[in-house]
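Sharing a structure, written as structure tokens. Questions coming.
Excluded from the complex is one protein chain; the other protein chains are retained at their positions.
Each chain gets a letter, A and B, in the order it is written, and its residues are counted from 1.
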Amino acid sequence: MKHSHDHTSLDLSTNKSGYSDDKLKDIHVQSLREKPTKGFPLLPIFMLFLFSILVFGCAIYIALYSGGFDPLIYNEQLKPVKKLELTNSTVPFDYITHGKKIYNRDCVVCHQSTGLGVPGVFPPLSGSKWVTGNVHLSVNIILSGLMGPIEVGGTVYNSVMPPLGSQLTDRDIAGVLSFIRQEWENNAVEVSEDLISKLREEQGLRDTPWTIEELLSLYPEE
Amino acid sequence: MNNLPLTFCGIFFTLAVAWVGIVLTNQIQYGDLEPTTEQLDPKTGGPIEGDPLYPEKPVGLAEQGKKVYMDLGCMYCHTQQVRRKDFGNDYNRSWGKRQSVARDYIYQNRVLLGTMRTGPDLMTVGERLPTSAWHHLHLYNPTITSKESLMPPYSFLYKKRKIKGSETSKYALKLPPDFTVEEGYEVIPGYRANALVAYLLSLKMSYDLPEAQRD
Partner (left out) sequence: MSPVNLSNNKIKLSEVDQSMKWAGLLFIISATLWLLAGTALGMISSYKMHNSNFLANLEWLTFGRIRSAHLNAVIYGWCNNAIFAVGLWIMARLARTKVRHLGLLIIAGIFWNIAVTIGIIGILTGHMTSVEWLEIPTYITPLLAISYCLIGVWGIIVFRDRQSEHIYISQWYILGALFWFPWIYSVAQIMILFEPARGTVQSLTNWWFAHNFLGLWLTPMGLAAAYYFIPKVIGRPIHSYYLSFLGFWTLALFYSWAGVHHLIGGPVPAWAVSLGITASVMMVIPVLVAAINHHMTVLGHFREVIESPTLRFVVFGALSYTLVSFIGSTMSLRSVNEISHFTHLTVGHAHHGVYAFFTMIMFGSIYFILPRLIHREWPSKILITCHFWFAALGITIMIVALHVGGWLQGLAMNNPELLFIDVMKGTIPWLKARTVSGFFLAIAHIAFAINVFWIVLSVKNKPAVIGTKALFTSPHAK
């Protein structure tokens, strides 16, 4: 090497045959200029071939497995549905079906999907006389909540049921009541939306939940 | 090969294209994803009027618990995503009744999908194991609830204290014989333990979504 002080033999890498930085560049610049003169340049042809095959394969893969670029398609084998075949038939509104949805969202956490509640904490709805009995009571309980002791199926529960009147519509309440009155062991008649509207107007939404005594004095048992 | 401006353009555009393609396009497609009803109205193709909308906004103590989940790094062993029925075995392990879809996560300000299943998936743990007592025992010492568990104990989230008066606190863990603490002491969950359990109990996928039905 010309400038030996530039290349002390620190590390074997500057052995006799090693390149200096300038040589490293020059030799590669040269290699770019050189046109392959002899023989058939196999490597570029091979790379081109491989590149084409891969691009082709990948393009087919994307065409087949991209779900039409629909953001809501998660299974690559599906195709997007053609602009939702809209029908003119309206699904008839069914209180029980609607009520089940509401129940599963707002009630199931405490009363459970079995309707049996949590022993000692949240009372059961299945087989409960409060559910199947006088509907005025249960509507008011849903509208403004309930607190204090209540006896259900021989056990006294003492928790708080939150008021739901402001977040549920009359239709929701009619649905959910119709649902719980007919689900499980229960077998009582459906509840009409008008009744809810009437009671909502009569009682308003109270600031404090009902106690069962208040309700019983309001609606003495038949 | 030495055209510098062109090189810079190339360096810029290669990454720009990927960024637009992966990040921005998805943000455009998912940015206005809103909660919807479990089925769609066949008449309008939109949500059914009056039906409950899913997912719901996370609330309360569970959100505090998510912070505990994050700072302890739970997601490095537990995923929160369910793959579809015919892909992997998530369905048979009852990790979810359906695959999880992007809409399930829209209200999460930090999405913790995870990439490692040293432990089971937790997307629906609140449905599978709905009792807080189980979670407290499991967090306090995982070998109480599953003998051979490799999960580290999180006993530092619990306080051991002297029993006041004659009765143990109603919050005290009911430890099985091999794991009891000395006579006269009880173990009660700290605030962070309660928050974490509230978060775990809130992890549910109990509703359906229209786009998840096609799997």
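Throughout what follows, a contact is a pair of C-beta atoms (placed from the backbone, for glycine too) under 8 Å apart; a residue touches a chain by one contact, two chains touch by 3 or more.
Bear in mind that the values here come from a model prediction, so they are computed numbers and not experimental data.
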| item | value |
| --- | --- |
| Of B:T7, B:T131 or B:Q213, the one touching the omitted chain in the full complex | B:T7 |
| Interface residues of chain B (partner: the chain not displayed) | 1-2, 4, 7-8, 10-12, 14-15, 17-19, 21-23, 25-27, 29-31, 33, 69-77, 79, 81, 83-84, 87-89, 92-93, 99-113, 115-120, 142, 146, 148-156 |
| Positions on chain A contacted by the hidden chain, ascending | 1-13, 15-29, 31-32, 43-44, 47, 50-51, 54-55, 57-58, 61-62, 65-76, 78 |
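Note that in this section only the chains that are shown with their structure count from here on.
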| item | value |
| --- | --- |
| Computed distance of Cα centres, chain B from chain A, in Å | 11 |
| Touching residues on chain A, where the partner in the complex is chain B | 32, 71-75, 78, 84, 86-91, 98, 101-102, 104-106, 108, 169, 171-172 |
| Residue ranges of chain B in contact with chain A within the complex | 1, 26, 29-30, 33, 38, 40-45, 48, 50-52, 54, 56, 84, 87, 99, 101-102, 206-207, 211-212, 214-215 |
